[in-house]
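Of the protein chains in this complex, one is absent; all others appear in place.
Each chain carries a letter (A and B) given by its place in the written order, and its residues are counted from 1.
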Amino acid sequence: MIEFLQMVLSGIAVGSSYALMGLGMVLIYKASEVPNFVQGEMALLPVFIAFMMLTSYNIPYYIAFPATLIFAFLLGCFLEFGILRRAKEPNVLGLIIITIGMEMMLLGFVSWKFGADQRAMPFPISSYDSIIIGDIFISTLDMLTLVVALVIMLSMFLFFRFSKMGVAMKATQMNENAAALMGIKTKQIRMVAWGISSAVGSVAGLLMAPILVEPYMMWDPMLKGFSGAVVGGMTSLPGAVFGAYIVGIVEHLFGGYVSLEFKSVVAFVIIVIVLCIKPSGLFARHYVKKV
Amino acid sequence: MDMKRDYYEDVRIFTSGAVIFWTGILFLLLAIFPFVAKNYYVYVVNYMAINVIVVVGLNILVGFTGQISMGHAGFFAIGAYGTIVLMTHASFPFLLALPCAGLIAAFIGFLLGLPALRLEGPYLAIATLGFGITATQIIGKIKMFGERQGLHAPELAIGGWHIETDKDFYFLLIPITIALVIIARNIIKTRVGRAFISIRDADIAASTVGVNLTFYKTLAFAVSAFYAAVGGGLYAFVLRFIEPELFSMFMSVTFLTMVVVGGLGSIMGSVAGACLLGFLDIQLRNILEIPYFGDWIRMLSESYFTLTGASNIQLIIFGLILIVIMLFEPLGIFGMWIRSKKYWLAWPF
Partner (left out) sequence: MKKYLAYILTVMTIVVFGLALNVSAEEGITDTEIHVGQWGPQTGPAAPWGAVARGTDAYFKMINAEGGIHGRKIIHHYFDDAYNPAKTKAGVKQLQEDIGMFAWVSGVGTAPGLAVKDYLMDKKILWVGPSAGSRHWLEPPNKYLFNTYPLYLGDAELLTKYAVEKQGLKKVAVVYQNDDYGKQGLEGCQHELKKQGLELAIGLAVNVADVDMKPHIMKLKKSKAEAVLLFVGPGHVARLQGTGKAMKFEPQWMTSTTSGDHPLMMYITKGLYAGTISSAFGLMDPKVGTIQDFKNPTLPAMVKFYNDGYKKFAAKEERWGSTFAAGMGYVEPLVEALKRCGRDVTREKVVAELEKIQNFKSSMGNVSYKPFDANDPLCRIGQQEVFLLRAEPDGTSTVLTDWYKTEYIPSSH
């Protein structure tokens, strides 16, 4: 039983970072209707910027981390405004390829600037401490991730519910033309969505960084976040969070009880099962296509 | 000039004398190429031809039927392993083992097509991506497939013809490639192809006019899996050693990239996309050897970046090329071709 609880708890811990990545993907999918393959690298570059600020320039945490998030926001805005928006008569696959291209460029840039070696990121709390409840362990870093993820989710909920910008964003996603007619600057809204998504992803990146920083660190979380988002329905923010936690927990239970080797692919099996039952994911309203 | 007036004009292979002429020239060039070019370039062309096979097949699925797949490295792996295992364990001759491996992959593609019937867009993307990753994981567990230690390709001989050098392999590979490209074109031009296209454009409308969605969607998966597997079987003999890690997600993504950059729904576009990106993929490693540009990059690396990471400029250039092509032409290379053709046909107006 203890073992089971531990697995579930570890699953929730790792699910939190998947959830942040998944939230970022859903934000962008709702804004630009593209599965965003640059999500991981949009967080990677800010993580390395933070690393550079902390180690090369000795900037304290309370300046470096907010500065990183602002940088991430601007990066996201730039990718939308400077590149994606320039696409002429885009189709979905074309947009996917553009995000893959951006992913390669950012990854190449990071590896060029920082080299390929693994690095250790200074961080205010140690990733080696843990909180022990009975026989169950949860590391303080995981705890922090969980708390931060919850705070972000809550603030996003509040943002979409009560802020003018958030409501405008929702309106744009529901019906872009109608929103534009109501005087909402839909293009600007889309750009901001990218910015927010990038910042949320970077939070996940920063929370993964204390364990190890290397250029290819964001691929796995990005894919798992994507999986979680798809399980949840790809257009629903709570769905993405829920899906990410399902993926995290099932992964751990599967790794613990069935096979460790196939742990990393079990997420995709969940997806196929879920999608066979509900083709648009758990939380999305099923979209009925008209002829 | 491009107007089709009857069915025969639409299905015939050569639409005009000019096409016959240029195709003849192309075949001639392909025939003399290995005798004039350096052996290395024969190898590069072999590599490109394998990409052409896979990408043409993938385009039937992605470009013509409108189903995305990010897991074709899985079929590629099945083809590579299937061919080698059929040859070594069942002592099939190569020319039998290759289509058999293709048929096995086609069957698996059919199975994958079943859940895919209900999925589309990002849902299908992630499900197929998962298939690609899972396939290599499973292969890595099978003893007969050498587990994680990999497999060596056996000697390749057809009848009394021992295929050893790149040049020999070229003469085996290019006819297969040409045949498969022509077959793909014919599939598209016939009833099956029209069914695929109708599914892409409006699947509900297609089903109301009598297109069997289940049959044609799974068929598209099976056909493209067959193509990928044939490509994989040939690839095994280019490398002569295969292991599961080769068939990574990056490979699947690269195939998809080639389809889209070449031009969705165009066979010749796929050929062009596979050739261009295949060539870049293999040739960009020499980018720092380019006079002036390479020195400039080194200088830049020394002052602002790292010299040890300077090779990563490859990734940046590759990404840039993808972005630039897709930004300006959603139909990729094929779109550019159409546009320039129109321009010159209408010139000077």
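By definition in this document, contacts are C-beta pairs under 8 Å (C-beta built on N, C-alpha and C of every residue); 3 or more make two chains touch, one makes a residue touch a chain.
Not measured: the values here are computed from a predicted model.
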Contact set of the excluded chain (shown chains only): A, B
Options A:S32, A:T68, A:S111 or A:Q173, residue touching the unrepresented chain: A:S111
Contact set of subunit A toward the excluded chain (per top definition): 3, 6-7, 10, 13-14, 108, 111, 115-120, 126-130, 132, 137, 139, 141, 208, 211-212, 214-217, 219-221, 251-252, 255-256, 260-261, 263-264
Residue ranges of subunit B at the interface with the undisplayed chain: 38-40, 43-44, 47, 137, 140, 146-150, 152, 164, 166, 235, 238-241, 243, 245-246, 281-283, 285-286, 302, 306-312, 314-315
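Note that in this section only the chains that are shown with their structure count from here on.
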Whole-Å gap separating subunit A and subunit B, where each centre is the average of the chain's CA atoms: 31
Of subunit A, residues touching subunit B in the complex: 29, 35, 37, 83, 86-98, 100-105, 107-109, 111-116, 223, 226-227, 230, 234, 261-262, 264-265, 267-269, 271-272, 275-276, 279-281, 289-291
Residues of subunit B that touch subunit A when the two form their complex: 62, 68, 115, 118-119, 121-123, 125-127, 129-131, 133-134, 137, 141, 202-205, 208, 253, 256-257, 259-261, 264, 301, 304-306, 308-310, 312-316, 318-323, 326-330, 332
